[in-house]
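Okay, so here's the structure we're looking at.
With one protein chain removed, the remaining protein chains of the complex are shown where they sit.
Just so it is clear, A, B and C label the chains in written order, and each chain counts residues from 1 on its own.
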Amino acid sequence: MVGGRFAGRLLLTAAVLGACTAGAAAQDDKAFKLGVVAFLSGPAAESFGKPAWDGAKTVIDALNAGTVIKPYDKVGFGGLKIEVDLIDENGGATKQVEELRNAFERDRVDAVLGYISSGDCLAVAPAAEELKKMLVLMDCGTPRVFEENKFKYVFRSAAHGGMDNVAMARYLVKEGIKVTDVGAIDQDYAWGQDSWRDFKGSLAQLQPDAKTKVELWPKFGAGQYGTEISTLLQEKPSLIYSSLWGGDLEAFVLQAAPRGLFKDRTVLFSASDHVLQPLGNRMPDGVIIGARGANGQFAEHSPINDWFVETITKARPGVYPVQPQYRGAQGVLAVKTAVERAMAANGGKKPTSEEMAAAMVGQEWDAPSGHIRMALGDGHQAIQPNAAGRTKWDAEAKMIKLIDIVRFPAECVNPPAGTKVVDWISEGFPGAKCN
Amino acid sequence: MAGWLRTSAAALVCFVALVLLGRVLPNWFVLVATLAFAKGIVALGLVVLMRCGLVSFGQGIFFCTGAYAAGLTIRLLGLDDGVLLTALGGLLALILGLIIAPLLAGYRGIFFATLTLALSMIAYGILDKVSWLGGSDGFNLHAPSFVGYHPATPQDVSYAIFVLTSLATVVAAALCRIHFDSLRGLLSLAARDNEIRVEYLGASVRWVSGMNFAVAALLAGIGGALSALSLGHIDPDFAFWTTSGEFVFLAILSGYASVTAVFVASIIVELVRSYSSQYFPNTWQGALGLFLLLVILFLPQGLGSLLLVRRGKPKSQEVRAESGK
Amino acid sequence: MNLAAAIFLDGLIDASWLFIVAVGLTLVFGVLNILNFAHGSLYALGAYTAASAVGWYYGGNIGPAFLGYFVMLAAALVVAIAIGPLMERGLLRLFYRRDEVVLVLVTYALFLILEDATKLIWGVNPYYAYEPYGLLGDVSLFGLNYVAYDFALVGLALLTGVLLWLGLNRTITGKVILAVIHDREISGAMGVDVNRVFVLAFTFGVFLAALGGAFTAPKISVQPGISIAVILLSFAVVVIGGLGSVEGAAIAALIVGLARSAAIHLMPSAELFIVYLVMALVLALRPEGLFQRTTARKI
Partner (left out) sequence: MTPLLQITGLQKSFGAVVAARDISVFARRGERLGLIGNNGAGKTTFVNLVTGYLKPDAGRVVLDGEDIAGLPPRRVRRSGVSRSFQIPQLFASLTPDENLLIALGIASEDGMSSWRPARSAAMTAGLDDLLTRFRLDEYRHHSIAALPGGVRKLVDVAMAVTHQPKLLLLDEPTSGVAAEEKFPLMDVIMRALAGSDATVLFVEHDMEIVGRYAERVLAFYDGRIIADGPPAAVLGDADVQRYVTGMAS
């Protein structure tokens, strides 16, 4: 009977094996297999996942059709058609590690572009490095990825969260807003904690006598902020800072506006342009908005930006592209640039991970949001221009227009190479190049 | 005694077979199998518990104990020997289990399940909040060493972890088999059937439950440590209720007719999950749920029953034990 | 003084919401001995349905504004009637002969399926039902501005609680349900149509979940993921109150609500953990919850 059990084990293992080794895809050098990871379900799907995928897909389709303007007019990636393996980011960091390994080792993708959650980025980066495979992080904010590790095969095609809050603090100065005291409300997980830390630090540098009245830490996905709003109303800070995003931010605005929280005080949402369209005129006027880069309405006119806006609004009528779409597109163009640089170097063959990685180090490219440079983390971490502005409901256009826009060059809001954001802020932004 | 020998022999053969298989299998499958076995060990613990009529919906608390024990030892103490870490994870989980056992040994059925779930939620809350435990983002582990051997390539690392996991798996499987076939194992089934009679025969139901609970905790801890090592990452999700739910699913899916079934089941689930999220990226959760429902509906006694039938063995004591309730 | 008042008011508002979502869970648990993991998804269904209905109602100026509340109520009813019997008769029933823990697993599967089902029906874009929120204007208490709607929710919670209590203790059906809660076998033996009670209780549980969702919808952005927080919170409340105890749910909701608002006002960094803390304390002192209904091993 034990023998039988053993036979059973072998038999089944064998069967299972046959079943799945069959699934392992073979490499094909006429096409470039790109794994794209974004939230397709769960709390971040609406605000970031789907739109980011829309942005990336729009560009990928155009690239495969060869309809993108110069310098991106080559079909696909350097002539290689782009095949996408779409993966849902929902389900926890450990699942992402598994899926990333499967994508590389079973489904043989040539590179992976994606990840929105900082937790996922931190988790998957070492896995990709271990496998010596090309991983381009697309959206996640935490600076820890490249400040605490050295990677060869991992890149981030967008600026990290540090600049968001430096820019916000700088904007207050530029607009001559005197902050006497601050009330903060941020989700109690890494994103909220880091954002508030950076903003608090930056403000301490730029407006030293601004005090912190209260720090509120609702749970991620709480959705109910009655008590927090009461507390803020009681403390009456002159500035309210929040890094809330997506559904939580929308709920907060819906609940806070009727209670007069926005009256006679400045409210600042550090990463919030993605809620403007859903909220419409429920978002009060005069709120200071950040977009994690010169994305959406903050983006300056440029051939590639005009092309992008036109294409995506045609592809998805009624949707005006904002941060996630921009970052999705930015990531695809980053990979395209690297692949084509690598092919220029290796004589037009489909590049290996090594070649792609080598090509992407320190690369520069033009994205809808402006000129991007892999400046930090030994050329693995991008920096990009940033901007901030205020909300203003436009009754004719039936949408919120951003006014009083101030743009900051990348070097003004990002630390110089080799400096950690936290230190850079606490030392008073040494080497910042603002004009 | 012969039973001992036969089981141990079979275990040894299985181990050798796995070690060899691991060499020929594609690396991605080795990784899948490693995780599947690690989770299988946890599910095996649940099976032990189920045999005395208890199902814990909070194995996550021991799973994460094992994982964090291993992770923090690497992180804070710099000790990175895989074998040591696994043992440590198991040990700490066992201790925690022995502390909790008296609190829960008095409860049964759904109440037991719910209370264990509540405890694991508390663990989740703590891990999520306490920053030196890595907070919500958790933290990464560098590759472990193995009694002095430092694997060079990632493939070697994953293979080494696979071997370690296989070893833990066959040992756990063999011990559980021996336990199930022993008087003690029989007593567990008895306690599940009729507690009054067990007490009247002079044995303590609380004691039986407590013991099985502790064993389950130990196995969950080992599984947690191994998962952490093979994933190279730890976060509070290790204690989340969906994680615990997955273990219960594995245990129910495999039934307790056969120890082997547990590991076959967990490999299947691992594959179903990863393939469904590849082929239906938008509806993989629903697909998983549907799979779950169908299995529960059409395999009421778990995969194990299939295995036994295939073996042409008459309805075994365990199978009836399951339909018994 | 003002602070204490604020803590109390905010806690009360929070508690009313907690109670509505938790009491359905505890009722279903009491009667069917099912810990319904899909409870949160049913809440989400209620929210989505209400949001769509409200959107339709105000979008087309169908009728007077205040009737919007009845539209929300109707939405919850629709969900309950559409889902409740179907789920209980069509699915759960098939597993009653099996170990009760299998049922928990079944509801877990349902949770997964419903999550994606809602996504397929409503997509991932947010839905709003904000009109009813502002309808009642706002009131100023102790120097703080509140939206009157929130106090309406407190009223709704009280009403739900009272009606539930009366329904259980003053009507035949209620007494029958209590009998089943007390002892399923005996009531069955005494000729109670347990199946009927099951459908009834479960459907009512679904209704309460959907009601919670429907009347929260105006305050939030209805989109994927809203169910998770709900199932965890209501579960905590149920455990604290004692599994299957309606009174317990009420008290626990109040305790949790007040604890949370006190934490936010006095020690904000503890907000995330306060619920778990309360739960830990209760479990340490009375593992069976405040209003114990659990049966320890009978020896």
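Please note the rule applied: a contact is a pair of C-beta atoms (placed from the backbone, for glycine too) under 8 Å apart; a residue touches a chain by one contact, two chains touch by 3 or more.
None of the values given here were measured: they were computed from a predicted structure.
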From the touch rule at the top of the page, work out which displayed chains the omitted chain touches. B
For a quick check of understanding: of B:L103, B:V130 or B:L186, which residue touches the chain that isn't displayed? B:L186
For chain B, which residues lie in contact with the unshown chain of the complex? 1, 3-4, 178-179, 181-187, 189-190, 192-194, 196-204, 208, 317, 320-321, 323-325
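Just so it is clear, only the chains that are shown with their structure count from here on.
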For the protein chains shown, what form does their contact graph take: line, ring, star, complete or other? complete
What is the chain whose Cα centroid lies farthest from the Cα centroid of chain B? A
Taking the mean of the CA coordinates per chain, how far is chain B from chain C in Å? 33
Round to the nearest whole Å and give the separation of the Cα centres of chain A and chain C. 35
Residues in chain C with touches to at least two other chains are numbered 115-116, 119, 272
Chain B: which residues touch two or more other chains? 128-129, 282, 285
Quick one: in the complex, what on chain C touches chain B? 29, 33-35, 37, 91, 94-95, 98-102, 104-106, 108-113, 115-117, 119-120, 232, 235-236, 239, 243, 272-273, 275-276, 279-280, 283, 287-288, 294-299
Please give the residue numbers of chain B that touch chain C in the complex, ascending. 55, 57, 103-104, 106-111, 113-115, 117-119, 121-122, 124-126, 128-129, 195-196, 199, 205-206, 241, 245, 248-249, 252, 282-283, 285-286, 288-290, 292-293, 296-297, 300, 325
Complex contact set, residues of chain A against chain C: 40-46, 49-50, 188, 214-219, 221-224, 226-228, 230-231, 233-234, 246-247, 250-251, 254-255, 258-260, 278, 282
